[in-house]
Each structure stands twice: as C-alpha cells, then as structure tokens.
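As you look at this complex, bear in mind that one protein chain is not there, while each of the others sits in place.
Moving on to chain A:
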Amino acid sequence: MTSTQAVDDIVKSEYEHGFTTEIESDTLPPGLDEDVVRAISKRKGEPEFMTELRLKAYRHWLTMTEPEWPAVDYPKIDFQAISYFSAPKRPEDAPKSLDEIDPALLETYNKLGIPIEEQKALAGIAVDAVFDSVSVATTFRETLAEAGVIFCSISEAVHDCPELIRQYMGSVVPHTDNYYAALNAAVFSDGTFVYVPKGVRCPMELSTYFRINARNTGQFERTLIVAEEGSYVSYLEGCTAPQRDENQLHAAVVELIALEGAEIKYSTVQNWYPGDEQGKGGIYNFVTKRGDCRGARSKISWTQVETGSAITWKYPSCLLRGEDSVGEFYSVAVTKGRQQADTGTKMIHIGKGTRSTIVSKGISAGQGRQTYRGLVRIGQRAEGARNHTQCDSLLIGDRCTANTFPYIEVKHPSAQMEHEATTSKISDDELFYCRSRGLTEEDAVSMIVNGFCKEVFNELPMEFAVEAQKLLSISLEGAVG
C-alpha cells in the first residue's frame, strides 16, 4: 500500500464515521472532495463558520462547469490531479545556492538590478532568518499598528478578528460568482488581509514584497482589503522579478471594499513564468478581482502591469454603488512568445454621479494573443454617470493577435460614455526618426513602447514605475527585427 493510498483511506474512513482527525502529512494528496476541504480548514485551525463557508463553496463549485468563453487555449485542467494543501517548503527541498538556478532567470535579475540577497529569496533559495527585509517588515508592522492598520495574513485574521472576516469576506465576490471563485472559496490557502480604520491614511505603501509571513501563500490566494470611512490605502501586489513557482494553476480572489470617502489604490505587477518557447509549463493566472465602492465619494483604482504567465485571465472590476464614487482601471499587458491574455475590466455604475476611467494598453509580439474584454454598465438610477474608455493595442510581428471586445450597456440618458480603441504597429516613421538620431532599433522600440504605456505607468507608485519600464524593455527584447 502506497502512502498516497494510506492517506486516501484515512480520509475516506473519516467520512464514513462523520468524524475528522488530524492528518499528519505536510501535503495533502492530489484530489478534491469534501474531506479535503475539511482537512484544509482543520489544518489551518479555522473556526467552524469558515469550514462551513468552504464546504458551501465546494458544493456550489460541483454544480458549475468550467467557462469556455475566453479567447484563450489551454489543455483541460484535471482538478483531481492538484494537491490543494501544502505546508511551507522545508529548507532541504529548496535549491541550495544560486548555482542551481536557471541562468536565464539570474540574467533577468541582474538586468533589473536586484540585490543578491533578494535574488536568493525570489529564486526560492533557503535563506537564513537574518535577511534585510525581515527587520524591515518588523519595523513596518510597528508603524502600522500605531496607526491602527491591520495588515496580516488571512489565516491570522480568521483567528484574530473573525467578526471582520465574517462580515466582509465573500461580500464582493460571493462563492457563487464564477467557477474559479467558487474553487478558491473552497480551498484558498492563504492571502492578505488589510483593514484601515476610519479616517486613517495608511502611513506607507503596503506590499506583499516585504511581507515575510505571507510567503508560499500558494496557488489559491485570497486578498481582502477593507477601507473604512475617509481612509486611504495603497497596496502593491507582486513584483517585477520573475518568481519561481511550482504551481501551475493560480486562481486567486481579491476583494476590495471602500466605505464612504475611502480610497483604495491597488497596483499589480505580474511577471510569473510564461513557459518555454512552445508555451509549455507556464502559469495559468485565472484571477477574480473586484472592488466595491460602497460609500459615497469612495474611490477604487486598479493598476496592473501584466507581463508574465502563459495565460492571464482576469478582469479587475469596480461596483460603483456610492454616489459620486469613482472607479479606475489602468492596464499594460504584454504577450510574447505564445502567451495569451484575456483581460479587461467591468465598471458597473449604480449610484448617481459615478465616474470611471479605463485605460488599457496591450502589446502583442511574436505569437502572443491578447484580448481586451470590458463591460461598462450604466444602470437606471446612475444619473450623470460618466465613463471614458481608451484601449490601444500595439502589434509587433505579423503572427500576433489583438482583440477588443467592449460591452457597453446604457440605461440612463444623462450618462456620458465614450469608448475609443485603436490598433496599430510601431510606425516606420517613428522608428526612422529615432534611428536617424542614433538610437539602435531596440532602444527606439523600447522608447516608443514606453511612451505608449506612459499613461499607465504614471499611475504606478514611483519605484514600481521605474522597474516596470525596465521590465517592459526586457520583455520585448528580441521581439523586434
């Protein structure tokens, strides 16, 4: 009897008797059923209500079918072949030194100018506890605690402030929302919880990059940010350096809640492994992100730079419920090689005087496939609602694809909405102009592309913007000519 079978038997026997017992293994065997869901909850020592929530989501997930409408191709995912819980990796499994890491990865780190210690951390090398950002993180936590901001992992939050979790989790993205949101709600591993109390302006940019305790949050990440009346928070997710990751399917859920007068700024830089030249082995990034502007004059702003992953499939959206609330979406997506991205946003105008801005810049090179898919809905009561949408695509190479599928639904005459989209390649005139001034073709392209994306980069926090520009140049290296 193999160990997998043994564990399976244990799992099954528990079900027969209706009891649960502690499972002593670090990683659950692949497969998903109610017992696995229970086991995850148990391992995390969650209170009863969380277990129930997970089971409810799981049961709903069973009734759903995998969506097929996005313009992306990938082999069917076998959900029974995935292991849904793995404890943090033990140091002996990790690579011992940088010598064991893919040289291409290291080259990228060097180009981005990442310090050697951080390189190690990013590459997943076991590092001793003394590492700069640990102390940095501790200092940060103290400052935040002083301001009253809660910034911790979801697991901690479930224990420390269950009433907030109970109140807000699943209130923006319910488990019934879509296939992957249901899956996430059933098996989510960990994630981030941010709570900004009334009137507090969060004293620093919050970033997972510095957050040691949330390492290895795994493939089903869950983020919940609540901004109370009149507060402000800026949250940075991801990092420009490509991260080593064994999980191929990532199905995260991000929920933002902004109460009256609050503002949440959420920035993402995503550069996961895009797979080899044939597109094999890359990450599938199927994410549900949604912000809820509940209060009047609240504001939620999404900024994303998507350069990695084999498949990116996400639509950070805003529900504009409060009067005069504001939603923003700024996006740069790059697809090259055989990468595919189906991304965009939804702006649902419900309250009076709500405003939204959408700026989407897509760059498609090689055999990349890129789709902007967006919805702007102006409801019957959204008097004076305003939307401006701009989606531009830049094509590099004659085998790439750029699609634009905007949906616009207007039910109020005082609404004003504009949508513009263009698709073009880098013009020969522009290239010639730059080259006649002594720039190499590659530099010229990089300059033109960065100009193309400027509107979005301007929305990123300063240090991120600089990195994003570099990242873009690196991403497009070799794509031209």
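The rule is simple: a contact is a pair of C-beta atoms (placed from the backbone, for glycine too) under 8 Å apart; a residue touches a chain by one contact, two chains touch by 3 or more; residues count from 1.
By our rule, contacts and distances are computed from a predicted model.
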From the options "Putative spermidine/putrescine transport system permease protein", "Fe-S cluster assembly protein SufD", "Nucleoside-diphosphate-sugar epimerase" or "Carbon-monoxide dehydrogenase medium subunit", the chain left out of the display has the UniProt protein name "Fe-S cluster assembly protein SufD"
Taking the full complex into account, find the residue in A:E52, A:D73, A:E277 or A:E420 that is in contact with the omitted chain.
A:E420
Which residue from A:P30, A:P162, A:P406 or A:P461 sits in contact with the chain not drawn here?
A:P406
Among A:P30, A:P162, A:P197 or A:G397, which residue is in touch with the absent chain?
A:G397
In terms of residues, what is the contact footprint of the unshown chain on chain A?
378, 380, 393, 395-425
